Structures are given as structure tokens and as C-alpha cells.
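Some notes on the structure that comes next.
== subunit A ==
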Amino acid sequence: MEFITVKKDSNILITISGRLDTSSSDEFLREMTPVLEGDEKSVEIDCTNLEYVSSQGLRIFLMLQKKVVARQGQMTLVNLRPYIKEVFHITGFTKIINII
Partner candidate 1 sequence: MKKIIVLLVAVLMSIGANAEKIIFMPQWTPQAQFAGFYVAKEMGFYEKEGLDIEIKHISSGSSKSALTELTEGKVHILGQQLIPTIKARSKGIKLLNILQITQRSGLMCVSHTPLSGIEELNNMKIGNWKANSSEFCDIIESYKHLNINWVTMLNGISLYIHKVVDATLCFSYNEYISLLLAVGDIPKENILYFYDYGYKCPEDGLIVMEAYYNKNKDVIDRFVKATKRGWNYARTHRHYAVDVSMKYCKENHIITNRAKQEMMLDEYLALQINPMTGEADFAPVDEMTFNDIVNALLMTNHITVKTTYKEVVR
Partner candidate 2 sequence: MKPIQKSFSTRLSLNILLATSLLFIVAIGIASISSHMLISKEAELSASHLLDATINEIELSMREIETEVKGTAWMVDEKKNDPQAMYALTAEAIKRNSKIEGCAIAFSANYYDGHYYFSPYSYRDSSTGEIKTKQLGNESWDYFYMDWYQIPALSGKDGWCEPYFDEGGGKFYMSTYSYPLKDKNGKLIAIITADVSIRWITELLETIKPYETSKVYLISRSGSYINTESDSSLFGETIYSKLHYIEDSDNDIHTLVSKMMSGEKGMDKFSRKNQMSFSVFGPLANGWILSILCDYKSVLANTSKMQSILIIVGIIGLLLIFALCYGIVKKNTSPLAALSSSALRIAKGDFDTTLPEIESDDEIQQLKNSFDYMQRSLKEYIASLKKSTATNERFENELSVASKIQMSMLQKVFPQHDKFDLYALLKPAKEVGGDYYDFFLKGNLLYFTIGDAAGKGIPAAIVMAITKSIFHFVAGMGLSPEDMVKKINNSISEGNDNGMFVTMFVGCLNLDTMELTYCNAGHNPIIINGNFLDEKPNIACGLIPDFDYKIQSIQLQKNSQLIIYTDGVNEAECQDGKQFGNDRLVEWTKQTGALNSQQDICMNLLYAIQTFTQENEQNDDITIMAIKIK
């Protein structure tokens, strides 16, 4: 699991690669803590190399979404693999999170 965070003004680009399963989601949550507590208005998460996402992983996306929305920002997930997108679809996350 790898996370790369690039910050520019109030925009932030996060690149996730590898498997976001239960064990790595804790690490993901830690990495995201500055973002959760920060003030970036635009949060973009590149999921090109995201191989797997567990329900725990989804939970973190959900937490990020809530925080960003709370500060009138916007979070976007880009370049999801089809089967990942399917998970988002099934669970109904596509209704909450902006996925392109």
C-alpha cells in the first residue's frame, strides 16, 4: 500500500496504490488524518492503482467525504478500476461520493 500526497494551495491530490484492505486501512486512516483535519477544499483521489477495497476502506472514504463536505469542499475519486467501481456501486457509495 502506497499513498502519495501532493498539496497545492487548498487542493490536494492523493494517489493510492495497492490493496486497501482491513489491515492497510488503518495506515490509510493515519495518512489521511491531516486531510481530515485540514482545510483543503478540493480533495482528489487517484485510484488508478487501487487493486482492492474492503468495507473498512470504504468507511474511510466515507469519513473523508463527510469532512470535506462539512468544510464546503469537494472530494473526487478518479480512475477507479471497473470492479472497484462496482463495489462503490453496489454499496451505494456512488450516491454519496463523486466518482469520475
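As a selection rule, all candidates are chains of the complex that A comes from, given by their letters.
Points to keep in mind about this one:
Here, contacts are C-beta pairs under 8 Å (C-beta built on N, C-alpha and C of every residue); 3 or more make two chains touch, one makes a residue touch a chain; residues count from 1.
Please read these numbers as outputs of a predicted model, since none were measured by experiment.
Candidates 1 or 2 all come from the same complex, and the one touching subunit A there is 2.
Residues of subunit A touching candidate 2 in their complex: 21-23, 51-52, 54-56, 58-60, 62-63, 66, 83, 87, 89-93, 95-96.
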